[in-house]
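A protein chain is absent from this complex, but the other protein chains hold their places.
Then we have chain A:
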Amino acid sequence: MLKSIYILILILFFASCQNPKPNDQQKVETDNPPVIKLGGSKQQSFGLEKLSDYALFQGELAKLNPANGVVPYDLNSPLFSDYAFKARFVKIPEGKTATYHSTEVLEFPVGTVLIKNFYYPTDFNRPKGTRTILETRLLIHEENGWKALPYVWNEEQTEAYLEITGDTKSISWRDTEGNQQQLMYNVPNVNQCRSCHLLGDKIKPIGPSARQLNKDYNYEAHKELNQLVHWQETGMLENLPSGELPKMVSFQNKNAPLAERARAYLEINCGHCHRPEGPAKNSALNLMVSEENPAAWGVEKTPIAAGKGSGGLKYDIVPGHPEQSILVFRMESTDPGIMMPELGRKMVDKEGLELVKEWIASMK
């Protein structure tokens, strides 16, 4: 009897255990990975192979000289992307126009391409000096909606190639204080692109609202002109109302009211998800400037599914106490399980963080 139990246990022991192979260290093998079986479609069905295939720029590609009909633009309060500089362009098909909207992103016609180039100057004090372009993101408005495509630049800076799975690039620069900085920069995959650009169940641009575009731009041929006025005059934009146009402050403008600057910063960095139609609607936090209820933009609001993202704190914003505010805790973190935004940064935006802290400290 005892013997049979003994054998049974022995069998159980060997049957129920997987004996993992011994290994000296926790290394990840990359040779000969097993093949994942998938359907027959190819990356090419997503977009053109090379950035140059779109003929958006003329001459040497890395100079980013826009081709005819491709217009540079700028935003009042841009999104933080690990201190990357951005060169933005829009191409609206000839004979078509974008339509004005007072709060949301402009309605762009089918055929529009929004182009965002991410680069790092070697020396941030010489922003027009030598630079490395890491990626170019295209948002293309097709008949059935927008699509987002990441193009990764080669080392030679002669071409960028579609990489639907994104990439990781090592980049270094000298910051404005003269310190050498280094970063493993992440180029998003197409699903990461979607996860920020989703509004409802559709991909939408995030930046170019009238409020964001309402600023002067230094066009070479025309000197300083308001972007919205210029777009209207050149036939790119219609239905622009007369009189004063809504404007988002630049969060960097220290002469603007503190609360407006902080709310602008939160809208562009967080509002694309944290709004009633956005992917983070389940959190019930709305960080759009248009939200008027302080509880909805975080004041004394308890977290819903933050997990350790709460940092042991009870409220998103505790007036007068940035150190007790979850918002600040998550902006300060670079732990992927805690940090906000979840995507698009690996560094802390020190200036943005200071702004939000100052704002919360000033609240009563």
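The rule we apply is simple: a residue touches a chain if its C-beta (ideal position, glycine included) is under 8 Å from a C-beta of that chain, and two chains touch if they have at least 3 such contacts; residues count from 1.
Keep in mind that, in the parts below, contacts and distances are computed from a predicted model.
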"Spore germination protein", "ABC transporter ATP-binding protein", "Anti-sigma K factor RskA C-terminal domain-containing protein" or "Right-handed parallel beta-helix repeat-containing protein" - which is the UniProt name of the missing chain: "Right-handed parallel beta-helix repeat-containing protein"
Selected from A:Asn65, A:Ser102, A:Asn125 or A:Thr165 as touching the chain missing from the view: A:Thr165
Given A:Thr136, A:Asn186, A:Gln212 or A:Gln227, the one touching the chain that is not displayed: A:Asn186
Touch with the omitted chain, as defined above, among A:Ala87, A:Ala284 or A:Val348: A:Ala284
Touching residues (missing chain, whole complex) on chain A: 2, 5-6, 9-10, 12-13, 16-18, 20-23, 26-30, 33-43, 164-165, 184, 186, 189-192, 194-195, 198, 201, 279, 281-282, 284, 295, 300-315, 326, 335-338, 342-343, 346
